[in-house]
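Notes follow the structure.
Missing here is one protein chain; the remaining ones are kept as they sit in the complex.
Now for chain A:
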Amino acid sequence: MSGAGELLDLSLTGLSAALAAGRVSAREATEAALARIEATDGRVGAFLAVTAERARERAAAADARAARGARLGPLDGVPLAVKDLFLTRGVATTAASRILAGFVPPYDAAVVERLEAAGAVLLGKLNLDEFAMGSSNENSAVKPCHNPWDLARTPGGSSGGSAAALAARQAFGTLGTDTGGSIREPAAFCGVVGLKPTYGRVSRYGVVAFASSLDQPGPLGRTVGDAAALLQVIAGRDARDLTSSTRPVDDYGAALEEGARGLTVGVPRAWLAEGVEAGVARRVKEALALYERLGAKLVDVELPHTKYGIAAYYLIAPAEASSNLARYDGVRFGLREGGAGGLKGMYGATRAAGFGAEPKRRIMLGTYALSAGYYDAYYLRAQKVRTLLRRDFERAFERCDVIAGPVTPAVAFRLGEKVADPLAMYLEDVFTVTCNLAALPGLSVPCGLHPEQQLPVGLQLIGRPFDEATLLRAARALEREQGPLPRPAGLEA
């Protein structure tokens, strides 16, 4: 390996191969990543904490294993980073909220355990919208994150740090969580691959809860193969999360190179009509045409209830959030304010000082939707609409293997552009939330740059429950044919 720059250009799987062949050490890879973070993160803001000492210790242990010929697998010695929504034993976990100030968890999230058991080197904790609530990473109580393609623009949210760190070549792979699009949207905005697995495929144990029936951890990678390698390690049953599935985990790597020939790709034409920016629609249509050239068959599918997805989501997610966030009361962890005002005064003052505007808004909305007299009209109706959405997909998957469309209606927007209008921000998620409501897997893969704005466009692929392998196969076929995106321009100036 001739230099740190060349090393940082490697994909996760490329680095893994170089580590296995002894061409590079985990220490070199870790030092290169730490130096890159040091040099660039003042402008990007992807990291909330860098755990350099711990990373160096883990890298040294990986190198020692390699010297003994006892390499643990594809992630052994690979520097990664995780969204600061995953609990990390002995390392502060903030959920980008003031209310968790000073909180150092006594245990690791299941996915963190699995990454470390696989030998991964954790570089630190990544920026996000507070409690994963947002589509721009501007709701972080710590600092906004910037898009490495254009530092004046949002990286997307809520896993904005997870996508930006990859695009900025600060880490070789990252984890995020996706409740309504929070992996796929930032992946699309930053030109990387993001996979939201089927609900239940990856354990939520140790993930700070937002909306428990929707939240799902998942991988982000610079390539489809990188995302597959990460999913392989984090997927699978965890007895500590009763909603984690007992189904066997597929061999995701084996599916990657099967190509698109023989696949049937469902296209909801309505997703490419009204409301989608012309440059985004053009790139998505080109990707669809490419699938046809690669031997896939395109069929039209109808998802008639998509337009109700946002409305159902913004009742169900806040309702669950209002319940989950009730635990932040100043008693057991984090911030405490107003202790002199009695117990109720302390609750109210702690929550007033600790939560930012978006969590407060969602707690209020959820409390209202669940309150006496409104439950049937709002929450119960939304859950019924969720059934209709699920049925739409079931019918569509009778005719196709994957559904393809845009991830977002437009490319990355400017920081500050939608902050004052929450509803406009919520509408960003129009194509992503249905996947969560129906508990399906969804993936964002780059499909080129916007013809005028020169910013990444993401193609969304949605699959049958637990069929992540077909999503990865389809995404890899597109990636192989298109080749990599150019390097983001925002950090080069």
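Just so it is clear, contacts are C-beta pairs under 8 Å (C-beta built on N, C-alpha and C of every residue); 3 or more make two chains touch, one makes a residue touch a chain; residues count from 1.
Here is the rule we use: contacts and distances are computed from a predicted model.
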Missing subunit (named according to UniProt) among the choices "NADH-quinone oxidoreductase subunit K", "Aspartyl/glutamyl-tRNA(Asn/Gln) amidotransferase subunit C", "Putative tricarboxylic transport membrane protein" or "Sulfate adenylyltransferase subunit 2": "Aspartyl/glutamyl-tRNA(Asn/Gln) amidotransferase subunit C"
Contact residue for the chain not shown (choose from A:Gly45, A:Pro79, A:Pro155 or A:Gly200): A:Gly200
Residue of A:Thr243, A:Thr264 or A:Gln482 in touch with the missing chain, whole complex considered: A:Thr243
Chain not shown: contacting residue from A:Thr264, A:Thr367, A:Gln453 or A:Gln482: A:Thr367
Sites on chain A contacted by the missing partner chain, in the whole complex: 102-107, 199-200, 213-214, 239, 242-247, 305, 307-308, 310-312, 314-315, 322, 326, 329-336, 339-349, 351-352, 355, 357, 360-361, 363-365, 367-368, 371, 378, 380-388, 390, 422-423, 426, 437, 439, 465
